[in-house]
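Got a structure here, written out as structure tokens. Questions coming.
Every protein chain except one is present and positioned as in the full complex.
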Amino acid sequence: MGDEHLLEVNNLKVHFRSGKKTVRAVDGISFKLGKKENLGIVGESGSGKSVTATALMRLIPSPPGKIADGEIIFEGENILKYSNRKMRDIRGNEISMIFQDPTTSLNPVYTVGNQLLEAIQTHQQLSKKDAQEKAVEMLELVGIPEARRRLKMYPHEFSGGMRQRVMIAIALSCNPKLLIADEPTTALDVTVQAQILELMKKLQDEIDTSIIMITHDLGVVWELCDNVLVMYAGHMVESGPVQSLHSNPLHPYTWGLLDSQITSETESDELLRTVPGAPPNLMTELPGCPFADRCVYAQDICREKKPEMLEVEENHFVACHFQTEDSRLERRGGDHS
Amino acid sequence: MTTMDTTESMNNKNNNNNEDDMEKAPNLFMRLLRNRLAAIGLFVVALMVITAIFAPWIATHPPYEMDVTKTLLGIGSEGHLLGTDNYGRDIYSRLIYGSRVSLIVGVSAVLFGAIIGTILGLVSGYFGGTLDSVIMRFMDGLFAFPFILLAITLMTVLGQGLFNVILAVGIANIPGFARVIRGQVLSVKEEEFIEVTRSLGARHGRIIFQHILPNSIAPLIVYGTMSVAGAIISEAALSFLGLGVQPPTASWGSMLKEGKDFLVLNPHVATVSGLAILISVLGINLLGDGLRDALDPKMKL
Partner (left out) sequence: MKEPILQAKGLKKFFPLDSPIPFKKSSDSVRAVDDVSFELYPGETLGVVGESGCGKSTVARLATRLIQPTEGTVYLEGQNLMTMNEEQLRVARRDIQMVFQNPYASLDPRKTIEQLISEPLVIHKIGDKRSRRKRVHELLEVVGLQSHHANRHPHEFSGGQRQRINIARALALNPKVVICDESVSALDVSVQAQVINLLKELQKEFQLTYMFISHDLNVVRYMCDRILVMYLGEVVEVGTYKDIYERPEHPYTKALLSAIPRENPEEEKERIILTGNVPSPIHPPSGCYFHERCPFAMDICKTKAPEMVTVSDSHEAACHLINKGDSEHVI
């Protein structure tokens, strides 16, 4: 069944308790990911994108968080029903993650080789010697020169970019089917970011892995991803192939996001078109569209009823009352306020 | 004009994901009380303070009034709620008045140590260098001195009496406070808002007292509370050894001293004051623990 998706997420909800209140960090997102396909999840602070990534690995700290609803179907099985033991088998093995800050993700008191070996030996039955060889192989794969010597070095002896490469080596050491990258290049310089993105592209060819890339930088999405999902305040607002989203974005928030990015087209004597206000409080359950109070196109219905994600063009979904097959919004010029 | 944040979203912002507000006083009190042990601690401390303040009204007899015909009476006899000691003085009343001594010594000694220790810690942490080294080595020396030895030395030099007890315990408290404050200062002074203030042209004094100090005293609240408990015990110890308050002043420690000779036949004399010390120190420690938990912004109850 070549049509089966690698990952299918249905109506995932992740809630956190804060005192007596509930923070709805992720409030019902769904998406599908095929083999060797890259998905970008884009949003700003509070959008729920990082929580989604953590939820996919079932690493949500509980308490205070919990997966309140939904399914995560990986290779046909709902991993939310797995026992802890079975989940541990998968983590690092079939599903791997790389985190944002390479400085704090590596343990400073163990050598890099040690940490790489730990990842390898947790899931693979290899002799110590074979595991060592595999470790060297992985470091070379991610482009670290003098790999054998470097195995004996400590994280602080590496630069930021090198540490991130080590993280990638650790994440890929067991040939995972799915790699979740949570803002992996945000803390890095732009030239290093370019190196890491090139590396990821190259590795994807060699290791048959799908990548979910969590980022706030649309540029990274255009570089690496096939499809993109835009999140706002824990909800999905738009999703589709990158070309569609770039050439024909539909949701007003997506317009705002695209406008806020400065590109070579932006004229320096014009003010930027911005989205006024700031993301909402995730503790209150909003009856309507989460973007309603910042949206210049909002009408009463937007505040009363939550819009559903509807397929408006081929594979292009959007959650807006006024962006449907029948009606379209006129994207206004000038400031979005 | 400029694109503004709407007032609406500003109101939303008040409940935002900024977890680090310990500023709201009612919130702090509520969190404190949620911890049952801390609530008990608060109750005990409150009781102690009320007792000390209203002593003349709560006590049944004058604490110094001797009656050699009624020595060592048991609990509840002849109008003496807790009996009498070997001089015929009412134990209950002496206990009540004794709380004053404990509280006065406890609080003043700690205040003394805190103020001097804070100044030393501030200066040491902020300026660093040789000044820091000198002050800290001095503090280390003071710290290393066994307390009783220090107290005995000081009392020998200064003489006995309540004031000198406060001085002795206070001096012993200085290094602890200096260390705590210095640690805080070292980390606060690296914060960006300090660099900003410096860039505005502020002088050292302003930076230290307006910015560094307010941000450094949080741990002092808990540390200070616990130190009061320690000071009360120290006073009791000194009085027990005969170095503290002099008769006929009633202090829980001196009551212990007087009572120890009669432990076999009339245990109530020593036991009662011993219990008083136990309960108040326990109460203060529970309160201190509760305060620490309530002030810790990372704990979500």
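By written order: A and B. Residues from 1 in each chain.
Definition applied: a residue touches a chain if its C-beta (ideal position, glycine included) is under 8 Å from a C-beta of that chain, and two chains touch if they have at least 3 such contacts.
Every value quoted in this text rests on a predicted model; they were computed, and no experiment measured them.
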Selected from A:62, A:104 or A:243 as touching the chain missing from the view:
A:243
Among B:68, B:144, B:157 or B:200, which one touches the chain that has been omitted from the display?
B:200
Residues of chain B in contact with the chain that isn't shown?
1-5, 7, 10, 13-14, 16, 18, 20-21, 23, 191-193, 195-203, 206, 211, 214-215
Footprint of the hidden chain on chain A, which residues?
44-45, 159-162, 189-195, 197-198, 216-217, 219-223, 242-243, 246, 256-257, 259-266, 268, 271-276, 278
